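In this view, the complex is presented without one of its protein chains, the others remaining in place.
Moving on to chain A:
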Amino acid sequence: MLKIEGLTAEIEGKEILKGIDLEVPQGEVHAIMGPNGSGKSTLSYVLAGREGYEITGGTATFNGQDLLAMEPEERAATGLFLAFQYPVELPGVGNANFLRTALNAQRRTKGEPELDAMQFLKTARARMKELSMPEDMLKRGVNVGFSGGEKKRNEVLQMALLQPKIAILDETDSGLDIDALKIVADGVNAMRGPEFSALVITHYQRLLDYIVPDKVHVLMGGRIVQTGGPELAHQLEASGYGSVQAA
């Protein structure tokens, strides 16, 4: 279970998170919605351990482990995965090489045997087929020259290979056409089960038609201001964030 209590954080002296309280029990998928500038991306970066954010108060634990005390790679090894809003390009680094290096780094940390190139390719090809990704994406540089949709599908492929226990999807739906959106949603839905939980950060309700969340939280001004079931997303779609503020 991901448990966040009273979390406050600032960047360059400006307070962005003003006391987040949130629980995502194991096996559940929660959505976080909110307008631009409400702190959605900051929350995902703080949980994943990006530098440049100062945690000024509160706690964040995953299955009882103090996330905030860990290096980013240690958080990854405990099963935390962040699907980036803007996946980063690594020129000259082959996608297959990157995926295998990451997978084996995590397997090593967990004391599992590493996959050799053949085993890895077999697994990767199977996952790619499920995600309707052309095989040449393995040969290309990581995210280099990928379209917006390809980058997001590559994030989902990484998630499928790394098999995290909790995935944070930071506006994975932005810039996707409806077909790509379905593929991404299928990728997440395929992972759903008692061992997997997810925090789906999104601007629009559209993605939540395909990934139906157990709960929806509204993040505004650095705080969770409202929590409800999937119907809350539809309500927001109809009346906008202004209605929440008024409430």
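Basically, a contact is a pair of C-beta atoms (placed from the backbone, for glycine too) under 8 Å apart; a residue touches a chain by one contact, two chains touch by 3 or more; residues count from 1.
In this text, contacts and distances are computed from a predicted model.
A chain of this complex does not appear here, and its UniProt-recorded name among "ABC-type oligopeptide transport system substrate-binding subunit", "Fe-S cluster assembly protein SufB", "endopeptidase La" or "ABC transporter permease" is "Fe-S cluster assembly protein SufB".
Of the candidate positions A:26, A:104, A:174 or A:227, contact with the unshown chain belongs to A:104.
Of the candidate positions A:76, A:216 or A:236, contact with the unshown chain belongs to A:76. Only one residue in the set A:19, A:35 or A:141 touches the chain that does not appear here, and it is A:141. Within chain A, the residues in touch with the undisplayed chain are 48-52, 71-73, 75-77, 81-82, 84, 87-94, 97-98, 100-106, 109, 114, 117, 141, 158, 162.
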